[in-house]
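The next block holds one structure in the form of structure tokens; read it before the comments.
Apart from one protein chain that is not included, each protein chain of the complex appears where it belongs.
Naming follows writing order (A and B), and every chain is counted from residue 1.
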Amino acid sequence: MSLFLRRFYFVLVGLFLSAPLIVVAGVSVNARQTLAFPPQGFSLAWYVEIFADTGWRNALFASLTLATLSAALAVAIALPLSWFLWRRIAPWANIFQLLGIAPFTLPPVITALGLLTFWATTGFYGQPWTAVISHAIFFVTLPLVTLSLGFSAIDRSLVEAAATMGAADRTIFRTVVLPLITPYLVSGYAFAFVLSLNEYIVAYMTVGFTMETLPIKIFNALRYGYTPTMASVTVLFVVLAAVIYSLIARYGDLLKLLGANSEEKP
Amino acid sequence: MPESGRAGSLPSRIPLRRGKTNGDTMSGLTLNSVRKDFGSFTAVNDVQLNVPHGTFVCMLGPSGCGKTTLLRMIAGLDLPTSGEIRLDGEDITAVPTHKRNLGMVFQSLALFPHLTVGENIAYPLRIRGAPREEQKRRVEELLAMIHLPGYADRPVAKLSGGQRQRVAIARALTRSPKLFLLDEPLSALDAKLREAMQVELRQLQQQLGITTIVVTHDQREAMTMADTVVVMNQGEIRQAASPIEIYRRPADTFVADFIGSTNLIDMDTDSTGRAIVLGQAIAGLSAPRSGKTILSVRPEDVHLTAPGSEGAITGTVTFVRDLGGTIETFIDCSGKPLIAVSTPRARPEVSVGQPVGVVLDPGVCVVLDR
Partner (left out) sequence: MRREAPQKLTDYAPLAFPAIMLTVFFVIPFGTMIAVSFFQRQQGGFYTPAFVLSNYERFASLFFANVLGFSLTLAVLVAICCVAIGVPFTYLLTRMSRRAQIVWMVALLSVLSLSEVIIGFAWSTLFSRTAGITNLLVALGLMQKAVALSPGFPAVLTAMVYQALPYTILVLYPALVRLDPTLTEAARTLGASPLRAFFTVVVPALRATILATLIMVFIFALGSYLLPQILGRPQHWTLSVLITDQAIYQSNMPFAAAMAVFLVLVTLALVTLTLFAGRKREAAA
């Protein structure tokens, strides 16, 4: 393919991916409360609104809390599991790996409905903490995948070397394994965090009637018409996701996490 | 005490035996009937070995001969299927690696990428909670020993191959272990650096007097460094002796062929009991004890003369490789290829296609079972 064709193709895909976001970004700086593009006037009022309006602020706070806690719980489930699978020969334990990957592979409605029936049956339906557990289970796949990748990247002779120098299993974990696995741990957490922040259906089916996360709030608002704050929140979320992924790329090997070979040594 | 050098390791002083060891050896490392099976594959088969304190042993053999598995069992990284391993009289067969006082250099070097040079070297002290001062002092001491003073704060990734090598060695020696194990430690280095490191490693071992076991597939490396060379093949020890003994008196054809190069020639006995090699009776060569045997003659012990000389076998030159200092002559003796290595002056002028006389020196030939 000639260079021109290639460039043209990339610009086209880039436009497709960015067009709706550009329009939303434009709409978000409208001076008046109308859905208009190109924007009429310029105002950052709708960004202030996210923090000024109690409803939006609470939703933002709820989303951030949910994402922070559920990503932490997801990592807490994934770390011992992936460590065990790496450390021990126990083929039957792979069933848990499979269980960890299933919720994310199946259509999300299914996991959401399963959790809804479960919380309803056990009588905890609507409790805020049920959303934390639900999201942790739903997104446990992400830290599980990054950590499995991280463990497989550890040269086992490093661990053996530590043992020959007098380190017991627990010490090896603390001084060798954990420092080497940290970048994967952080990426796994970040992936789960960003996706939890954006998740709608599981949150809606578990706590939708008692709590509003941002995606739920946007959807509810959307049902009753248009509010410019939706646009500003959307822009905020895109920027947040881009910043977090850029940080992963800056401090880790993003392409390796996505399946490429390791970065060539400089 | 360390050996004074390999030249002094005469056969009579070889501190190592094959076969049954007496159980009262209190000092050094003893392997008793050690065996390791991986499924139906026997990696190490009934190995007996006694390594006295302060000895430098090289385990040599082709890849897959079980030498690395043996080393890993000594380190506790693999468990023997059967047999026992004793260190200074104490049975350590089931002792976990981290409770054996040893230092090991891995083929990959296994330097911790998340630690600096100094932190790598201090690792064994840090995990035992040694005071910071002591760690710092020991690191400086070791860096001086490996000729890298002032490198403590460098990241490992910034070192050259040879430097990484030295750091791995220093790290293994941090806590003055009883046993120093090295698995193909120099394989990643280029030829020149490797030779220099061999000398350095040997000198370091002599200086410290530490019992050392090196696994290698490079016989030059083994010859340079070891007090004792242990030749392994197919999971068994074929011979354990000083380098010169291994070279001069190989125990079998495998050892003869694996160490250095050699000419292996079938040998028969005629009706009068004389040794017959390539149709020529060789005077001075003791007749084979029984049945068919093989004669092992090093190329430098194959002398060339004019064809038809007294006691000489006649052959035809097929190829000449003149290396300047030495000349390798490839000869065909009635279908049997031989190689002779000679200095230019001790060699008659012959070229490809010409006949030549070959004389085997009976004094240095070795008779082996076929």
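Please note the rule applied: a residue touches a chain if its C-beta (ideal position, glycine included) is under 8 Å from a C-beta of that chain, and two chains touch if they have at least 3 such contacts.
Just so it is clear, the structure is predicted and the values come from calculations on it, not from any experiment.
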| item | value |
| --- | --- |
| Option from A:29, A:115 or A:165 whose C-beta touches the chain left out | A:115 |
| Residue numbers in subunit A that touch the chain omitted from display | 1-2, 6, 9-10, 13-14, 16-21, 23-24, 26-27, 34-38, 76-78, 80-81, 83-84, 87-90, 93, 96, 99-100, 102-103, 105-111, 113-118, 120-121, 133-134, 136-137, 140, 156, 159-160, 163, 169, 172, 194-195, 197-201, 204-205, 208, 215-216, 218-219, 222, 230-231, 234, 237-238, 241-242, 245-246, 249, 254-255, 258-261, 263 |
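Here, only the chains that are shown with their structure count from here on.
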| item | value |
| --- | --- |
| Residues of subunit B defined as touching subunit A within the complex | 75-77, 96-104, 106-108, 110, 112-114, 123-124, 126-128, 157, 171-172, 174-175, 181 |
| Sites on subunit A touched by subunit B in the complex | 155, 157-158, 160-168, 171, 175-176, 179-180, 265 |
